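Of the protein chains in this complex, all but one are displayed in their positions.
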Amino acid sequence: MIGKFAFWPDQASSVALEVDLLYIFIIVVTVATSLAVYGAIAIFTIKYKRRSEDEIPEQIEGNLPLEIAWSIIPLGIVLVMFAWGIKLFYDLSRAPDEAMNFNVVGKQWMWKVQHPTGKREINELHVPLGQPIKLTITSEDVLHSFFIPAFRTKMDAVPGRYTISWFEPTKPGEYHIFCAEYCGTEHSHMIGRVVVMDPAHYEQWLKTGSANAVVSNETPEVAGARLFQEQRCNTCHMTNGLMAPMLAGVFGSQVTLQGGEIITADENYLRESIVNPQAKIVNGYQPNMPTFQGQVSEDALLQLLAYIKSLSKSEAGAPGAAAAASSVVGTSEAQAATTDNQPAPPEHAAPSTGDPPAVVPESQPRPTEQPAPAAGDQH
Amino acid sequence: MSEAHVSTATAHHDPFVAHQFDDQPQQTADTHHDPFVAHQFDDRVQQKDAVTLGMWAFLGQEVLFFGGLFTGYTVYRSYYPEAFVAGSHHLVIFWGALNTAVLIASSLTMALAVNAAQNSKRSRLVGYLLATLFLGCVFLGVKVIEYKAKFDDHLIPGYDFHWDGPLANSVQIFYSFYFVMTGMHALHMIIGVAVITPLIIRAWWGRFSQDYYAPVEMFGLYWHFVDIVWIFLFPLLYLLGLHAH
Partner (left out) sequence: MSAVAVPKHTEVPALEMPRDNFLNDGYSLKSWLLTLDHKRIGILYMISVSIFFLMGAAFAMLVRLELMTPGGDLLTSETYNKMFTMHGVIMVFFVLIPAIPAILGNFLIPLMIGARDVAFPRLNLASWYVFMLGGTLALTAGIFGGVDTGWTFYTPYSSVYSNSNVILAGLGAFTAGFSSILTGLNFIVTIHTMRAPGMTWFRLPLFIWAHYATSLIQVLATPVIAITLLLMVLERGLGLGIFNPNLGGDPVLFQHMFWFYSHPAVYIMILPGMGVISEMVAFVARKRVFGYSFVAFSSLGIAIIGFFVWGHHMYVSSQSVYAGMVFSLITFLVAIPSAIKTFNWTATLYKGSITYESPLYFVIGFLGLFVIGGVTGLFLAAVGLDVHMHDTYFVVAHFHYIMVGGEIMAFLGGLHFWWPKITGRLYPEAFGKISALLVFFGFNLTFFPQFLVGYLGMPRRYHTYPPEFQIFNVMSTAGATILGVGYLLPFIYMLWSLKYGAVAGPNPWRAKGLEWTIQSPPKTGNFDHTPIVHEEPYEYATLEVNRV
């Protein structure tokens, strides 16, 4: 809780307890081992104190069984730590399907948050208790990192790409948000608070707002639709798909590029297609799309993204589609029915240690989770 | 700074053994005051082993140095294949190919120089070293021509870069790697040219023979390494996307 002194951070999310358990497990193991070593040192130092100046002790070479034992046993113990650690990490990186998506944009030196309903906040994040929340995070300038100690979550905000973090708040209260990647002069002032409220209060708050938040009727999808018109995207991305690829249902689909490579159209691909369209040209099209780098802000990009995601196959890119989506709260990715932050599927990207910025590091999973291509009205 | 005045009161003072050598059996009178062995070494064998290992270790380090650049190049080529092709097309293959031939020829002359030294052929040694130097300078001259052309075409990343079309940023990255990689390589060539010069002078003075040719051989290793780096640079920078024509 903000302002309260404690020796232990609050456990305010669904994973916090398990993270703490792993922490305590490692503490116990390492304290025990350390005390054993310290004890041995103390005992030996006292017991084998040199008794006379000419004393020469027995010269012991070593002991192979002992070496093997104290190699294998620690190895086994650390492998347990490893396994538990990766299990936790995997959980931390997979948002549940029902997670609400919040957009978080970091810039020197503030955090801008947008709720699914369109409501915005600066340096604050109001969330409903018990609801999984997914954060789509990026930066407008330098590296930042969105850190909520009470939730045990952290993810860097990287300029030029989206990263994902998620949590499910389990305890009402106010908790620190810290920027955890040094970002310049006011790095330590790039802090805020997350306010966990029970769901009814959250709904209430959404409508009325607080001093720090802007009340807005425009969901990201609606704002994106508006931008789509304003930026003239619709002039090329029309229904017939002649001049530019169709956008209906594109999110999450498999796209064939010039040269034959097939990629999955995830958030990072869509973002890149707007700011650096020449990086990946869809097969059969000319590289005619101009870049919108510098013309649309990161917030606007996230809204365009929300709009494009909301386009189902039947709506074929028509601008009116988003109006139907305006009442949607938190299920705008339902059509994707995916968790956006899964690790790269094996048939995909080269297993390089540094993933290309254009494809989200945790990209879309198997095609079986694609939206059904029926001409339905999925949202 | 020599330690000539270290006195060893307890050592038998063998008038045929200079101070820095001890009187162990392997130090024979033959090696007495061997002008080709530095003071810290016991004998020529040890000295040769040491400089050879030293040069190979140094080249290992160089592999990692250029390796960092090659890694960056690989990453960006995978991100922006078209831009890399476009940038590569603008390089003049003729100059690159000429430089490749020049360097390979210079490695040949260098190897022949080492061979000449090993066989105590002084004039041939000097000749081949001069040829190597000449070819190295040709290489650098060609690079000047190429760099100047880039300057005239406004293709100097960051400083003066103009590229029509939407690929501009990515092509600038290509050219950044082009200049840093070829620039680093050219720097190593310049160092090579600078080091070969005193080598030629010493060769002219007859300092190298089958008894002592390690500096020529070690320099040869360095020169071959610089050549090999270029062998990688040439296709990666100049020959991209040719099949697509």
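Remarks
Per-chain numbering from 1; labels A and B assigned in written order.
Keep this in mind: a residue touches a chain if its C-beta (ideal position, glycine included) is under 8 Å from a C-beta of that chain, and two chains touch if they have at least 3 such contacts.
None of the values given here were measured: they were computed from a predicted structure.
Checked against the full complex, the one of A:E67, A:E98, A:E230 or A:E261 touching the unshown chain is A:E67. The missing chain lies against chain B, touching residues 1, 3, 5-8, 10-11, 19-20, 22-24, 26, 39-42, 46, 49-50, 53-54, 57-58, 60-62, 64-69, 71-72, 75-76, 79-80, 157-159, 169-170, 172-173, 176-177, 180. Where chain A meets the chain that is not shown, the touching residues are 2-9, 18-19, 22-23, 26, 30, 33-34, 37-38, 40-41, 44-45, 48-51, 53-63, 66-67, 70-71, 74-75, 78-79, 81-82, 84-93, 108, 141-143, 145, 147, 149-150, 152-156, 158-161, 163, 176, 178-189, 191, 276, 279, 293-294, 342-344, 351, 353-357, 361-362.
Just so it is clear, only the chains that are shown with their structure count from here on.
Within the complex, the chain B residues that touch chain A are 75, 78-83, 165-167, 169-170. Contact residues on chain A toward chain B in their complex (touch as defined above): 258-259, 276-279, 281, 287, 289-291, 350, 352, 354, 356-358.
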